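Starting off with a structure, shown below.
Of the protein chains in this complex, all but one are displayed in their positions.
Residue numbering begins at 1 within each chain, and the chains themselves are lettered A, B and C in the order written.
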Amino acid sequence: MTEMNLVQAINSALRGALREDENVLLMGEDIGTLGGVFRVTQGLREEFGPDRVLDTPLSETGILGTAIGMALHGLRPVSEIQFADFIYPGFDQLVSEAAKYRYRTAGEFHVPMVVRTPYGGGIRGGQYHSQSPEALFIHTPGLKVVCPSNPYDAKGLLLEAIEDDDPVIFFEPKRVYRAVKMDVPDTTYRVPLGEGKVVRAGEQVTCLAWGAMLYEAFSAAEEVAKEGVDVEVIDLRTLWPLDIETITSSVKKTGRLVIVHEAPRTCGFGGELVALITERAFLHLEAPPVRVTGWDTPFPLTHEREYLPLVHRIAPVLLETARY
Amino acid sequence: MTEMNLVQAINSALRGALREDENVLLMGEDIGTLGGVFRVTQGLREEFGPDRVLDTPLSETGILGTAIGMALHGLRPVSEIQFADFIYPGFDQLVSEAAKYRYRTAGEFHVPMVVRTPYGGGIRGGQYHSQSPEALFIHTPGLKVVCPSNPYDAKGLLLEAIEDDDPVIFFEPKRVYRAVKMDVPDTTYRVPLGEGKVVRAGEQVTCLAWGAMLYEAFSAAEEVAKEGVDVEVIDLRTLWPLDIETITSSVKKTGRLVIVHEAPRTCGFGGELVALITERAFLHLEAPPVRVTGWDTPFPLTHEREYLPLVHRIAPVLLETARY
Amino acid sequence: MQVIRDDGSLDSKLDPGLSVDEVIALYKAMVRTRIVDDRLERIQRQGRIAFHVGSLGEEAAIVGAAAALRDRDWIVPCYREVGALLWRGYPLQRYVDHMYGNADDPVHGRQMPDHTFSRPHRYLAVSAPIGTQIPHAVGLAMAAKKRDLDECVGVFFGDGATSSNDFHAAMNFAGVFQPPVLFLCRNNGYAISLPVERQTATRTIAEKAAAYRVPAARVDGNDALAVFGAVREGVQRAANGGGPTFIELLTYRVGGHSTSDDPRIYRSEEEVDAWRDADPILRLRKHIEHRDVWNDDLDSDWRTVCDLEVKACVRRAEQKPAPELGEMFTDVYAEQPWHLREQQARSLGGPRAAAEEDES
Partner (left out) sequence: MQVIRDDGSLDSKLDPGLSVDEVIALYKAMVRTRIVDDRLERIQRQGRIAFHVGSLGEEAAIVGAAAALRDRDWIVPCYREVGALLWRGYPLQRYVDHMYGNADDPVHGRQMPDHTFSRPHRYLAVSAPIGTQIPHAVGLAMAAKKRDLDECVGVFFGDGATSSNDFHAAMNFAGVFQPPVLFLCRNNGYAISLPVERQTATRTIAEKAAAYRVPAARVDGNDALAVFGAVREGVQRAANGGGPTFIELLTYRVGGHSTSDDPRIYRSEEEVDAWRDADPILRLRKHIEHRDVWNDDLDSDWRTVCDLEVKACVRRAEQKPAPELGEMFTDVYAEQPWHLREQQARSLGGPRAAAEEDES
C-alpha cells in the first residue's frame, strides 16, 4: 500500500502494465521526455525506453490511427490525448475504425486499445481544456467508456481496461488529479468494468455521478442529510456498458433520481440515464428524475464554478426531489 | 407550384438562394460537374459557374474549415458532406470552431454556414452510408440541427437555414430523396427553424419522429388507429433548438410518449426527449415514455430493415403504450 | 518507370527477373480478377447484388504489388484490391458469398459488398471512409518493428486519399518512426468525378512523399513488372531496416467509380479509350507471348476456367439463405453486454416476427 493521488495511481497502473505485458506501450504528445503535461507518465520513458513510451508528433489522427494498427497486430497501445477537448481531430479513427473493427470482421480482428484523456472543468482551462465529451463515445456502439473518481478505482480500472479486448475510452477527472489521496495497493489488482459502486447508502433519493462530480454529489448528500434527507450516491465508474442492475434497484428503492454531470445538459449522458430508468422503474418513480449538469454553452472561464454542477447547485435539487 | 421530390426541392432551394444572394456558394465533393452523388446539386455549376459551386478535394476538414473562413468573411457557404458517415474527419472544425466562434468572440464574429448531408439507412448502404449522427451535434452548444421529412419543408427550412446567422447542420433523409413527391412553390418561401408540426392529431399517444422515420411513425399510427388507438404524430423538423411547446402540450394532453429514431438507442436524441418531457410533464405521464430506435450496433446491411425502427416495430409499441 | 516495352520485350536494366512460371501466375491472376469483376458488375446490373466496386484497368497495380509482397507481409486494402486478396489464395466462393451478404458471408451480411478481410491472409479489413487505413498500416508496421519481426506492410489507397487527414498523419509518423511500410498509391486519375489535377496542385503524387522525407518512386501502374520491381525494392528497403517507401502507381480507372456511378457525366469516351489501349492485361500478355510461353488457346482456356469458376460461385451464393438475424447483435464487443442481449431478445421475439412478413 502506498498513499497516492490520482496521477500517481494512474502512473502506477501504467508502470505495472508495462512491466507485466511487453505488448503494452504508451504513446502521445509530450508523454515521454516531459512525462505528460500533467506528469501522469513521469519516469516511464526512463524506465521502459522510447520504444515503449512514444513521444508522437502533434496529431491525434496519427496517435489513434497508428494505435489501431498496433492493436490489430496484437499490441495493447495506451494512447494519451492531452485534453479530451483535443480528441476531435482523431474522432473519426475512434468512431469509424476502432469502434467498428470487430463487428465488421465478425471478430476476426479486434482492437484492444485504451485512450486515456483528462476531461472536465475546474482548473481554469476555459473552452478547450475543460470539456466532458463522454456522451459522444457512449453513443458509439463498440466503444467502452470508463471514468474513475478516485486513485484506487483508477488504477484497477485502467489495468482492467488495458487487458480488455475492446477499445476503451478512459476519462480522467483532471480536477481530481492531485486533490484526492488514498492508500493504493502496489500490486496490479483489477477493478472490473461495468460495475458501479454505492458510495453512500441512502433511502430517499438516488444520485448518480462519476469522475470529479462524484465528490460534489457526495458532499451535497451529506449537506442535505443535515436536513433529514437520506441520499444514496452511486459512482458509475464505468459509464458504458452501464451497471444497470445497481442503478435500477436503487431507484426502485428510493423512487427518486438525480443525475449530476459536467457535460452540457442536452443530449448528455444524463438524458440517457433518465430514459433508461424511466423505462425500467416507471411505476416506482415518485418524482421526476432530474439532471444537474453543465449548461448548454461552451465551457466558460471566469464563471466556471457557476457552470459546473457543484454542491450549491446539487443540494437544492436533492431537497426538491426528496420533497416532491 | 411544381411537383417535386426531395432532391428536386433541395435543388430548387439551392438555386433560389444562389440567385437571390450572391454571398451564397456551394462546396463539396463531386457536387459540381457530377451534380453530387445523389444529384442534389445537378445543373447548379452550369448555371452559377465553378466559383459558386466548388468541387473540392477529398477533405471534410478542408471543406468545413474553409467554409468557416468564408463565413467569417460574410459569405454564406453551403457545404455538402457526401454522407453523414463521412462528417467525422471534419468533426473538429464543427464542434471546436463553427459552434464556438460566436461565443468566443462575444458576437464579434459569427459563422453563417450550412452543412447539408444525407443521413440514414434504407438504401442498402451498410455501416458507412447509413448513419444518423444527429445526437452528436445536438449535444454541441452553438449548432442548430434540422431534419426535414418532405420536399416542402426541406426547401423552406433550407432557405431559412442559409439565411440563419448560426451554423446549421441540415440532415437530409436519403431514403426519402426520391420516394416522396409533392407540390412545392417555385418561390423562395421559408419554413421557420424551431417549429415542429403536428402531422396527425390524436388524443391517446404522442409519437415524435423526424426525417425518414416520420413516414414509419405515421403509418404505424394509421395502423393502430384500426385498433382504436388514436396517435398524435409530430414531425420535429428542427431537432435543436427544439419546439418544446408543441411537444410538451401534446404529451400533457395524451399522457403517453413514443419516440422513433434511426440512430443507435443509447445516448441518441430519444433519451434527451424522454428526459425533457419527463421533467416537464411528469404528473401527466400515464405510461413510461419509450423509444423505438436503431439498435446499439454499427449499422448492418442485410438486416437493415430489422435494424431500422419501421412500422412493424413501432406499431406494437404504440399499442403497448396506449394500453399501459 | 516502365519495364515492358511495346513489343513485349523487357528493359533489361529494370527487369525484376521473374521466372516464366511467376509471370504466368501473375498474368493469370490479373485475368481472373478481371473476369470476376466483369461478372459481378453484370449481376449487379441485374439487381442480384447491391453494389460492386471494381478494378478494371488497375489489375497490374493491384496484383503486381501483391505479388511483390512476401507471404508474411501485411496488405492493408482500400476497397478495389480484392485481386490482391485472391492472389493470396482467398477462396473465391467466400468472396462471392460476401458479395451476396448471405449466411456464408464471413461478415454475416453486416457490411456492404466488397468489404473483405482475412486474418489468415494477413489482409486487413476494407472500410469505406477514405484514408483511415493508412495510419493502421503505419501502426501495424511499427508493431512489427517493435517486435523485431521481418514483416512489412503494404497499404493501398487512391489519389483522392492523399487529401485525407489520415494520409498526412500516416506519412508523417512513417517519416518519424521509420517503420517497414509501403505506401501504394493507385493514382487512377479520379476520385469519383474529381480528376487528380483538381485533387491537388502538384504535378505528381509521388512528390508529396518528400514532405515527410519518405523515399518515393513513380511507376507505370499498368506495367505489372514495373509495379513488381518497384514494390519489391520497397520490400527490400523495409526488410533491411530502411523504413518506409512511397510508390505512385500511375494507372487509370477504366470503369465507373462503382456500380453506382455514371462516369459519362464527367469524362469523355476518347479519354477512356486511350487508356483502354494501355490495358495492363494486354501488356503483360504481350510479354508472355514475346517469351513464347503463352498463346490464344491457353488464354481462352484460362478465361473459360475463370468464368466457370465464378459462375459456379455465384450459383451457390444465390442458393444460400440470409444470415441469422441474431448475428446483427454479436461482435460489437468481445462479450455481449446486457443492453445488446436485451435488444437482441426484443428484436427476435414478440409481435414483430409476424408483422415482418407483410412488410417486405
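Just so it is clear, a contact is a pair of C-beta atoms (placed from the backbone, for glycine too) under 8 Å apart; a residue touches a chain by one contact, two chains touch by 3 or more.
For clarity, every value in this text was computed on a predicted model and none was experimentally measured.
Q: Just to confirm, in the complete assembly, which displayed chains does the hidden chain contact?
A: The chain that is not shown is in contact with A, B, C.
Q: Decide which residue listed in B:Arg19, B:His73 or B:Arg323 touches the omitted chain of the complex.
A: B:His73
Q: Which of these touches the unseen chain: A:Gly69, A:Pro89 or A:Pro288?
A: Residue touching the chain left out of view: A:Pro89.
Q: With the missing chain put back, one of A:Gly16, A:Gly62 or A:Gly255 would touch it. Which one?
A: Spelled out, the listed residue whose C-beta touches the missing chain is A:Gly62.
Q: Where does subunit B touch the missing chain, residue by residue?
A: 25, 51-52, 54, 56-57, 59, 61-62, 64-75, 77, 89, 92-93, 96-97, 100-110, 141-142, 144, 164-166, 194, 241-242, 244
Q: Mind pulling the subunit C residues that touch the left-out chain?
A: 163, 165, 167-169, 172, 175-176, 198-203, 207-208, 210-214
Q: Considering the whole complex rather than only what is displayed, give the residues of subunit A touching the chain that is not shown.
A: Interface residues of subunit A facing the absent chain: 29-30, 33-35, 37, 55, 57-59, 61-62, 85-86, 88-89, 124-129, 265-266, 295-298, 300-303, 305-307, 310-313, 315-316.
Quick note on the criterion: only the chains that are shown with their structure count from here on.
Q: Could you name the chain whose CA centroid falls nearest to the centroid of all protein CA atoms?
A: Taking the mean of C-alpha atoms per chain, the most central one is B.
Q: Work out the mean Cα position per chain and let me know which chain is farthest from subunit A.
A: It is C whose centre lies farthest from that of subunit A.
Q: Return the distance between the CA-based centres of subunit B and subunit C, expressed in whole Å.
A: From the centre of subunit B to the centre of subunit C is 35 Å.
Q: Counting in whole Å, what is the centre-to-centre distance of subunit A and subunit C, each centre being its mean C-alpha position?
A: Chain centroid spacing, subunit A to subunit C, equals 39 Å.
Q: Nearest whole angstrom, what separates the Cα centre of subunit A from the Cα centre of subunit B?
A: From the centre of subunit A to the centre of subunit B is 31 Å.
Q: Quick one: which residues in subunit C touch 2 or more of the other chains?
A: Within subunit C, residues 108, 110-111, 115, 127, 129, 165-166, 332, 339 contact more than one other chain.
Q: Could you check subunit A for residues that touch two or more other chains and list them?
A: Touching at least two other chains: 89, 92, 96, 100, 103-104, 141-142.
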